[in-house]
Every structure is written in C-alpha cells, then in structure tokens.
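Notes to accompany the following structure.
Only one protein chain is missing from this complex, and each of the others stays in its spot.
Let's look at chain A:
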Amino acid sequence: MLHYLDAKRPAPQPTRRTFLKLSAGALGGLLIGAVIPQKGLADTASGALATPFVHITPDNRVIVLSKHLDKGQGTATGLATLVAEELDAAADQVEVEFAPSNPELYKNFLFGLQGTGGSTAMANSFDQYRQAGAVVRAMIVAAAASEWGVPTGDITITNGVVSGGGNLATLGELSALAAAQEPPAEVTLKSPEDWVYIGKGFPRVELPMKTRGSVGLFGMDAQPEGGLVAVTARPPRFGATLASVDATAALALDGVEAVLEIPQGVVVVATNTWTAMQGREALVLDWVAGSGETRGTDALLDEFRAALDAPGLPSHPRGDASAKLAQAAQVIEAEYVFPYLAHAPMEPLDMTVLYDGQSATFWGGSQIQTLDHGTAAAVLGLDFPQITINTRWGGGSFGRRATPDGHLAAETAMIGKAWLDAGNAARPIKLVYSREDDIRGGYYRPMAVHRVRAGLDAEGNISGWEHRIVSQSIFTGTSFESFVVQDGVDHSTVEGISDTTYAIPDMHVDVHHPKVGVPTLWWRSVGHTHTAYVMETMMDELAVAAGRDPVEFRLAHLAEDARLAGVLHLAAEKAGPTGPEGTHRGIAVHKSFNSYVAEIADVRIRDDGTVKVEKVTCGVDCGVPINPDNINAQIEGGLGYGLSAILREEITMVDGEVAQWNYPDYTPLRIADMPEVEVHIVRSDAAPTGIGEPGTPPIGPAVANAVFRATGTRVRELPFTRHGLA
C-alpha cells in the first residue's frame, strides 16, 4: 500500500487543521553519509547516550527506536540489524522500542508522514538507520579516544566491545562520556564486504517475549491502571443509521459503567471485556429500515458484470490492441470474479485512550501514527503536542491497521470524549473489536471482476491484449487520492497489468470504479491480489494455446525485465524438472513493491477432489537481502496468506448484511494445508525493496495453473470452495 507516493510534495504540517491534507515528504532522496537530525538529544543525567534513533544505556543495552510498526513482518529486527551493523554492537544487547509519534523526526520518506506500509520500511530506512548507528559509533569512538588518550583511528569496536591502546570497555561504560561528544558532521558507512550482520542474519529481537507471554506486548494487552473496556454495537449494514436504542437491560448488568452513543454506533463501557460484550448483547437496537448499503454481493456482481460491456477509463493504453486482436491467429477470452476479503489479523483491532479534556494518551498498534494522531486531535479538539501515542507490537495487520480515515483512532477518541462529556472522571478506556466485529466490519479487499481478451500471432507470441476491470477504488476519497488516482483511474486497481513488463506493445486496459457503500482497504499486496492472478493464469493459458513451455513462453516475453526473468530462471532451476510423485506443477512470476518473486507450486489433488499444495519453490529478488531468514519467513507467510484466500476466503453479503461472522465461516488456512516452502534469494547489491507483501501475489495463479494441469479446469471465480476444490 501507499507505495505510489512520490517524494516531491511539501512537508506536512501536523496540526489538526491540516492533517487531512498530509502529503509525501520533503526529503527528496537519501544521502549516504549525510547526518541524521540530532535534535532531541537527551540530557546526560541518566548516563545514557540518547539520539532520536538509538539509545545506549549505562547498563549496556542498545535500544533502537523503530519508527515503523512491527506487526510480524520483522521490521523491528531489520532496523536493529542496520544499527548494530554500523555500531558493531553485539546482537544480544540490542532491543527495540517503538518511537513516539513525531512526523518531523520519524516520517516515512515515501509518505511524508510517520507510517508503515507498502513494504517500504527497509527501502526507506536502509540509509537512515545505518547512519544512526554510525553516528553513535563515532560518538563512542570519540569518547574512548579522549578517555584513553589515544587517536580515534586506534579505537576499534567488535561485537560490542570497545578497545584501543590496551584499554577495553563496553558500549554502556562509555555511554555517558559519548553523550557529551559532539555528534559528527558526517559519517562514512561500512562497505558491504565488511558487513557482519546485513545479508547474514540477526536473530529477531522480540522472540523471547513472544514465546513467553510477556506482559503488555500488544495493543490488546494494554491495561493502564483503572482501565475500562468498550465494545461498540455497529450497524448491521454499512452506513445504516440508528433509529433508537434501549439500554436498560445492559445498564442493569453488574460491571456495565455506561452506554454511550457515538456516530459509529452504541458503545458499552464496562469493567472487563466479557461484561462489555454481555452488555452489548443486552442492548435493544432499532436501525432505520432501508438505510445504508442494501445490495447483496449477488446483486453487486450482476451490476459489475453488466459494467463490463461498456468502455471504462483507460490506463496507459498503447498501440492498437483491437486491431491486433482482429488479426490474431488465436484469441483467448476469459472473465474472472474475485470476492471481498477480510484481513482477519489474529489480534482483532483495539485501541486504548486516556482523555482528560486537556490531553490524551493512546496505546495500540498504530500503523500510520501521523494520521491516527491527527484524527484524534481533530476529534478531541486538541493540538498535536497534547496527544501522545504509544505504539505497541501489532498482532498482524496485512493492511488492516493502516487506515487512511484513521477510523479506529477516531472511534476510540469519540468514546474517550463521550465518556468525559457524560460527566465521568477520566479513565483509560480500551476499545476492543470482537472477531465478529472484525469479520463484519468492512475495510475489505474490494470485490473485482475482470474481462480479458488476449491474442497470439502465428508464431505463438502475444499480439494484443484488451483488459477491463470493475472494482471499487480504494484510494478515491482518501487523503492519498491525489497520489494514486489519475484521470479517474485508481492505480491500485490496475497495478501489475497496465504496467506489466511483459512485451505487449498493443495493450488496452480500462476500468470502472462503481460506487458501493462497503468500505474497502489495501489487503496484503493490494491490487496485485487479483491482477497477478489474472495476468499469470492468462499467461499460462496463452502458453498452452501456443504449445509452448510456460517458463519459456514467459521468458520470451521478458526481454525487457532481466530481474523478473532472473527469479523465474532461479526458481525453475531449483525446482528441478518435476515435483514430488503424484503432483502437478504450476508457475507464476510477478513483481510488486519493486521486488520480484517467482513461485512454482507442486499440487496434488486429494481423493475427495480438493487441492493440496505440497511444495512451493520460490525465487526472490528484493535487492540487498538484509536478513535472509526474515525474507524466507515473509515469503512463507506471504504465500500462506495468499493461498488461504484463494482456497476458502470470501466475504458475501445478503441484502447488504455480511453473511460471515467468525473463523468458523471465514476460514483461514490451517496447518494441514500449508505447503513445504523453499526460498532462493538472488544475491543482489541493488537497493533493498519490500518483502512483506511480494510473496502473496504469485501463489494463487501458480496453484491455479497446477490445478489446470491436474484437472483441466480453469478456476476463474474465487475462492476454490466454489468449485469443490477446497
């Protein structure tokens, strides 16, 4: 998500008046060797060396302040790796804390505000966090040199131990002296051949906490003293309005403290989560008949399909596709249907607020802190500095914790305000989503319908391509619209198609963006979730029609994209000629978030006709591989997430009401369906690019292409459960 933003806009002024217009950053690029801002150097009373990005404490801990949310993608460890590399810290002395909300210091250069997404974290921080490590290293070196009376050139740091002139010290022992040094005007970063961590490995910093149930790790675990819990009864249909509420029974429950009406719904505040949920059950709610979105997904699908017959808004048209198709030796035509999808991260949404009328403190897995901060400021009528945001580890997100409208922060702030306005004394209140609230709460990957006509010439090469997509725009109406929506076309709907690097000189892509009252959002890999599926299953159909090998056919059309061809070669070579006995093979290759991933799926059809993906062999090029094991983990997880969706996930609506409730009927992948995954990484010295999302797009088409080989069926309507395949 958000990867479309360029870096040429003015810097944001984070006040509540302007937060909605926030735009991408002022720093038009990253200068190797330039110095990070040193404003905010803490006083030295504690004996700690404290810069905005790194603290070294007297007890010899190196604390890296992560400006990005880590919701499982390993970013915190990635940033720790960069700092430790330049500082020459020992891996086991490095910890990570989340930075406060401060866009001036901690903005994501690609968005111009503090936020995480679009698989941008490493790309955006690679230089900045190495510089941050190099700055504190230089200060430690200067401190050691002056303390020991030896030239700085004689000081070395190895694995957290500082030595020179026969003296030894830990980083912590030198922290107070280092804090008194002038930060260097310039630093020189290590050469890649001197790296000891980057490209080699660094253990995840938080795993001891995540394997021992540590206190207060996640937003859901925030329990400030005296805290209460809130749950909200939201409308049964998106946009429906409340006619009346009878809260008598709810208020009669022991432990229910208040029932509050806010624009989002009716809120029950109680002394614990269970009682709040019981209170919500006890509410008698009447919603205005016919209000909100009343169309079901069947009706929407009919409308979307009807729209396929009319020309849409063009996206990068080139050549003359219709003429080429008229002359083609063969034309393949296909229609695809993709359902709405929920993110369903394991930690349901939550956020805690303590608001006293003058200031507010928030706790939660905030993914775009600046937007959450600005939204809260607007709701509460406070200025930016009166609000503190404590970011916690995120229990998964897949896009869900990053919302352009900051709806979770807004709702939490509304509850804090309504509580106070009702005459109560300020207390921390945690807004908790149940799983049902999550599954039924919207912000879905939009439903999409595609129609494609693709032609082959007499030599079996692609001659022309016409492609129409009907799908809601994710970005229109958000603060990111101007970056992503051009001439009415939301680029996130066509990414991976109209910007394909396959040699298709005559291509016409157009789109319709119907207006539907269902909130939509980026979902791990955004538009690529459906566009890669269509492109890569079509490429397979075309290869079959041309009588060509699917790898060779793709490579023949990838002369202009050596990196995409490279990962396909790599995966094909590593997968060998055939998969495990009884399996059928499908391949797909796709670029997203500037990373290149090929996936080769070996698939078995079980006796009951369902699909078991036995093994997936992957080729990955994400530039400099900062932490190879985390790349493996993200590819494993990314393809598992994508496989989950194509097998069984769909959100449907009946007369506007979501039909699914919880994991029993919105059914993610379980252990028995997880394939063995083998990841091969291209050794690259290109700038690092994202890895959280690019593993997701290729798995669907790779499996679908294998299913075609096994059964002769082309799956063009997802999920696979619709065809008895899952």
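A few remarks follow.
Please note the rule applied: a contact is a pair of C-beta atoms (placed from the backbone, for glycine too) under 8 Å apart; a residue touches a chain by one contact, two chains touch by 3 or more; residues count from 1.
Throughout what follows, contacts and distances are computed from a predicted model.
When the listed names "ABC transporter ATP-binding protein", "Isoquinoline 1-oxidoreductase subunit alpha", "Polar amino acid transport system permease protein" or "Electron transfer flavoprotein subunit beta" are checked against UniProt, the chain not shown comes out as "Isoquinoline 1-oxidoreductase subunit alpha".
Checked against the full complex, the one of A:Glu636, A:Glu650 or A:Glu693 touching the unshown chain is A:Glu636.
Take chain A: the residues that touch the chain left off the picture are 71-74, 203-204, 206-218, 220-221, 223, 229, 254, 271-275, 277, 344-348, 393-398, 434-435, 629, 633, 636-641, 643-644, 662-664, 668-672, 674-677.
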